[in-house]
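What follows is a short report on a single structure.
In this view, the complex is presented without one of its protein chains, the others remaining in place.
The block that comes next holds chain A.
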Amino acid sequence: MKIWVPCDAAAVACGADEVAAALASAAGLRGEEVEIVRNGTRGMIWLEPLVEIERDGVRHGFGPMEPEDVPALFEGGDHPKALGPIEEIPFFAKQTRLTFARCGRTDPLSLADYEADEGWQGLKRALELGGAQTIEEVTTSGLRGRGGAGFPTGIKWKTVAGAEAPQKYIVCNADEGDSGSFADRMLMEGDPYCLIEGMAIAGLAVGATKGFIYVRSEYPHAIRTLNAAIKAARAAGIIGDSLMGQGPAFDLEVRVGAGAYICGEETSLLNSLEGKRGMVRAKPPLPALEGAFGKPTVVNNVLSLAAVPWILVHGGAAYAEFGLGRSRGTIPIQIAGNVKHGGLFETGFGMSLGTLVNEIGGGTASGRPFKAVQVGGPLGAYHGPDDFDLPVCYEAFADQGGLVGHAGFVVHDDSADMLALARYAMEFCAIESCGKCTPCRIGAVRGIETLDRVAAGDPAAIELLHELCEVMEKGSLCAMGGFTPYPVRSAIRLFPQEFSLSQEAAE
């Protein structure tokens, strides 16, 4: 009997290791031959630990499992946690899994699993096509930076490819610090070779021989998995002195962050990689021309790079068939917070916010009425039911004074205290600001103070807060100070009464 128990950090946090141990001991007691595979997660986190058992060639799910649910798995008959065929669960069946096609199906570190499931096919194609045509394929796909900025990946690659330098770099931004985001982590833990393949293709395309994956220190599981995967890929001759024994050299190294949110900003990340304080750099020069160690550098998010193998195998045009407007392809949406069905949902751009929250997410976890959803991490705006028609794509959210960002959606029920959340946004900015520019460094601190005045009922404070937000938005060097006003102002716009009640009481 073959049984899968995810090794993903979220599954482990919910008790997957204990379930795996219970399975091994129950099987041992009964003298049953079982093979326990630690797969990545399917992304249905509310069902974790989600155990899968193969029956007649179909994988059936059981979850959320606890160790005491294990013996019944061996007894036949109906299991109280049975979910039926895993890929028929609506949350899963409704997705378009391109980037996450393998995640959850395979043993993340098994090269055999990877190869059997389309692995390295994109790299092989890129080796046949050569750099220029590989970039052409990525440009055709319409792929844009999945880290949040949405810059066209093909154009970035072309700029680096065109730069003359003795050394170029591929830097993967895996400093996924946004609350509500876990897609990078899930991919690194669940399908690390996919990221390695994407980076190898990028290296080949632009003429870079070295890649760095900058991972936040809060992700120890992902760091371990990546290091093991890089070692295995090198030993198998896929990366190293020559890509697959026929291409140029390309090697990879994992670098670990040190607990600074700002290092998710690409220029700050580059400084950190160089061993400096993670201070934001002014642009220009663009990292594409003067990036890591002053050399031309592709800086791409995990999801951008991991989308590339599929694009190379199936063609840029096939990828571009998914999506809406100028947002092409699929977006791995992360539904989190106070939501019934939290997890990763990969779909073409264009699904409406309301569908996502109510139908896919199943409403709030608490069962209380929905209040607001923050989209795009701590710098993203809050959206209420009035925005439920908004399609998930870069332009639509930007037009509404928000952002899709890294596509983390954090749902709040009606118990959310919007003034406290607005204050938290400023507090977070004050803690994490790199300090280089004044609007962010000082503005965030003044923002906390001004919100405290609002809470104390100072009638002049709201106007002052708006002015401060204006200065931060227009005067900050990067998105940290520039977008921190988004959650603050959207909270005020959506729930003005929560910012004036105390005023009225005082008057």
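Methods note: a residue touches a chain if its C-beta (ideal position, glycine included) is under 8 Å from a C-beta of that chain, and two chains touch if they have at least 3 such contacts; residues count from 1.
We take it that contacts and distances are computed from a predicted model.
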Hidden subunit of the complex - UniProt protein name among "NADH-quinone oxidoreductase subunit J", "ABC transporter permease", "Cytochrome c oxidase subunit 3" or "Formate dehydrogenase subunit gamma": "Formate dehydrogenase subunit gamma"
Sole contact to the chain not displayed, among A:39, A:141 or A:181: A:181
Chain not shown: contacting residue from A:343, A:363, A:402 or A:482: A:343
Contact with the hidden chain (one of A:6, A:104, A:408 or A:443): A:408
Residue, one of A:54, A:87, A:218 or A:473, that touches the chain absent here: A:218
Candidate in contact with the missing chain, chosen from A:31, A:275 or A:367: A:275
Interface with the unshown chain - residue positions in chain A: 9-10, 12-14, 45-46, 48, 176-182, 184-185, 217-221, 255-261, 272-278, 292-293, 334-339, 342-344, 365, 374, 378, 408, 410-413, 416, 420-421, 424, 428, 431-432, 434
